[in-house]
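One protein chain omitted, others in place.
The block that comes next holds chain A.
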Amino acid sequence: MGLPLSTKITLPNGIVYDQPTGLFINGEFVPSKSGKVFEVIDPSTEEKITDVYEGFAEDVDIAVDVAEHVFKKTNWATQDPAVRGKLLSKLADLIERDLEILASIESVDNGKAIVLARGDIGLVANYIRSCAGWADKVFGKVVESGDSHFSYSRREPLGVCGQIIPWNFPLLMWSWKIGPALATGNTCVMKTAESTPLSALYACKLLNEAGFPPGVLNIINGFGPTAGSAIATHPKIKKIAFTGSTNTGRIIMKAAADSNLKKVTLELGGKSPNIVFADADIEQAVANISLGIFYNSGEVCCAGSRVYVQDSVYDKVLAEFAKDAAKVKVGNPFDEEVFQGAQTSQMQVDKILSYVKVGKEEGARLICGGERLGTKGYFIKPTIFADVKENMRIVREEIFGPVVTITKFSSINDLIEMANNSEYGLAAGIHTTDINKAIDVSNRISSGTVWINTYNDFHPMVPFGGYNQSGIGREMGAEALDNYTQTKAVRIKLTRKDA
């Protein structure tokens, strides 16, 4: 007897629910063909939550065939698009209804604080709702090309889209992918992160409840080199959207090119500068640089992991920042007072601590943190390194944890040079009361997002994505629709026989 396809889980906060464990294909939860399973660990206790089925290339093949059938042989893509919008709207309502359950699953699976997880699920519902509104508003153009022709363009869906999402915001990343893809009439085959497969599977129950036809979204639980690679190389998948590390993004882009030149959008790493000018509201700025790195335990692609402070306020900011860091409550995700939960896995903890070691070796000054908290659970204390040099590895490389470097600057030109001296370009924060300086600096920074007097501050209609090696393409906003449509131009010749 294999693993049952559903298991009753009792969460640390007492919620009891039915967790699907299968792959989600054609509207059903099914075992993987091999029957193989893998463990899902609670990062705050290091204990197993459950097993789930593990999908491989053969399972991806089945899912792709289903998704292709739905796209080509049913009216999913060709029907009145308002139908898809209404389904997405219903899905958003159901996600809101089950907010506490989904937030709790997210916390137990990812390790993030429940107070943050609730925020995530709220954003999920809002984003899906926003995408619902787009479904029947994807316009083409009519081009005035003279009396001889009627020329117009259509924006059509791509077909089967492969989507690979990360573990830092499991359900939020799920929504950023399926929202625009389904609104525009595509079908999807998605691989969730192996560390965090649970919330997406629960959400697929809601997909069924909302009335989505089977096969429009298919989920493969599994690992990158197997299931992920199968998706990236699949000849029937027309597009791959990936969020994760820059290195893996590179592999995916190559795989796409080598297989069938599937279209690629990538949302990758970052080493985003968070900048405090002397004329900033210091209290607000400190709160924002703290949020910028300790939010979500620093496991954020756009984390403000390099703080730059203008020299005249450096000492003050550093002192206040250290005080703030000391106040960050780290611990049990289900404690309502906790802000910073556990890192997601042992692998992440090891990576972060090895960077701490590197930082010390490179001569950076450790202001606070730099070690695990407790002996059980992947908790790491908020960590600040000062007196860093721009060429240090801890300043250049993405650590993906609650570890930040803080650097002094004097002139704006120096600041811009340091801020832009990176292979990345995902986000930047600027704290100042001078509006002209804010706009001038934001014009000159190479980032896909610039936050002024705020940080990690998202809105469903505002596009998000990276410059340089932080990615290709934009998610959210109207721009997300470009990722999932292609333009067809039609020219009808209007010749008259008697002309």
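Following the convention adopted for this analysis, a contact is a pair of C-beta atoms (placed from the backbone, for glycine too) under 8 Å apart; a residue touches a chain by one contact, two chains touch by 3 or more; residues count from 1.
The rule is simple: contacts and distances are computed from a predicted model.
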Name the chain not shown, per its UniProt record: "Rab proteins geranylgeranyltransferase component A", "DNA-directed RNA polymerase subunit", "Aldehyde dehydrogenase" or "Glutathione S-transferase"?
"Aldehyde dehydrogenase"
Out of A:Lys33, A:Lys86 or A:Arg155, only one touches the absent chain, namely A:Lys86
Would you mind spotting which of A:Thr375, A:Asn391 or A:Asn436 touches the chain that isn't drawn?
A:Asn436
May I ask you to list the residues on chain A that touch the chain which is not drawn?
82, 85-86, 89, 126, 129-130, 132-137, 139, 147, 150, 435-436, 439-440, 460-461, 478, 492-496
